[in-house]
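What you see is the complex with one protein chain gone and the rest in place.
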Amino acid sequence: MTLSLAADLLGVYFFAVSGSLMAARREFDIIGSLFLASLVGLGGGVVRDLIINVGVPNSFANPVYLAPVALAALSVYAASTQFLRQTNWLLVADAAGLALFCISGTSRALQHGLHPISAVLLGVTTAVGGGVLRDVVANETPSLFNRHDIYAIPALVGAALTAALWGLGAYNLVTGFVVAASVFVFRIAAHRGG
Amino acid sequence: MTLSLAADLLGVYFFAVSGSLMAARREFDIIGSLFLASLVGLGGGVVRDLIINVGVPNSFANPVYLAPVALAALSVYAASTQFLRQTNWLLVADAAGLALFCISGTSRALQHGLHPISAVLLGVTTAVGGGVLRDVVANETPSLFNRHDIYAIPALVGAALTAALWGLGAYNLVTGFVVAASVFVFRIAAHRGG
Partner (left out) sequence: MTLSLAADLLGVYFFAVSGSLMAARREFDIIGSLFLASLVGLGGGVVRDLIINVGVPNSFANPVYLAPVALAALSVYAASTQFLRQTNWLLVADAAGLALFCISGTSRALQHGLHPISAVLLGVTTAVGGGVLRDVVANETPSLFNRHDIYAIPALVGAALTAALWGLGAYNLVTGFVVAASVFVFRIAAHRGG
């Protein structure tokens, strides 16, 4: 439960940062940035919670979920242009969100009794959903569809590993974060190589 | 309850009108107009009701919600081109929908026991959601992201005022419509000045 919440809040933070970075790139103002941060940070999780039918989705049941969103929008707003241009932060933040959401989405679905195959599908949906929403609303073609980039496969591998660990009774704080870290490294390496 | 239903139906009407006006601008036919009217008029409320987990969303549980949508599409279809060009009706209809949905979304969330902060977030989501759906489906960049326009702040102020009035036990027909009217005026004034 604590692992789940920590992974969720961290995932929200990184996806929200990717939303705010997209907003900065498109020269949206602070409100547009906050909105895109909320949509990307919370959108995937809301869809996940509606599908697994747990009542009011976490992000609305528990206001603590708004903290990482606000923090993300503020930190991007405060960062210097020079810092923002140092590296492709949008890729880094998106990869971190993807990695965390694929483990939290899959494990949450398993926790609520979904079939492992459905849980993997839901984990992947949650992991790629935020980024697709971000790109569709900002009127860009989702990275998911870029044939020179490997986007969904790391999420699929991460979700499948999570389901396997769960089935073996070996899913915990340590193994969960190892999976997430591997997905992150895989995603970044795949992009660099691509 | 009656205030809530009246605000909801009026909000549906105005958002549906904005959808039909967008359809007219893009030269969609009457069916495209009806569809965009339904999506903009009902979309935000469906998302709101799914999130606060009240069973079948109002607009599907109660067919009366289809009346304002049909009325909206027909009235835009029947209006003369000259009348439609007199002023920026899309802005006016959108501002009215925004104003009404931010009070109805917030109060409905509070009624179902959400935390005030979450209720404000849901009110803003409902208020800006319809317009974002309209612009995304019609393949335009949402007004929300126009840095020369103030779009979400009036909704945020209105939702916060609604939550404050609710907390003070002072939310009723009169105060609700005063808040909605202020949000409407604020939104129009902000646009004029922008």
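Labels A and B are assigned to the chains in the order they are written; within every chain, residues are numbered from 1.
The criterion applied here is as follows: a residue touches a chain if its C-beta (ideal position, glycine included) is under 8 Å from a C-beta of that chain, and two chains touch if they have at least 3 such contacts.
These numbers come from a predicted model, not from an experiment.
Across the entire complex, the residue among B:L5, B:L66 or B:L91 in touch with the chain not shown is B:L66.
Of the candidate positions B:L5, B:L84, B:I117 or B:V136, contact with the hidden chain is made by B:V136. Interface residues of subunit A with the unshown chain, by the touch rule above, are 50-53, 109, 114-115, 117-118, 121-122, 125, 128, 132, 136, 139, 141-142, 144-145, 147, 150-153.
Mapped onto subunit B, the interface with the missing chain covers residues 23, 26-29, 31-32, 34-36, 38, 46, 50, 55-57, 60-63, 66, 136-139.
Here is the rule we go by: only the chains that are shown with their structure count from here on.
Computed from the mean C-alpha positions, the centre of subunit A lies at a distance of 29 Å from the centre of subunit B.
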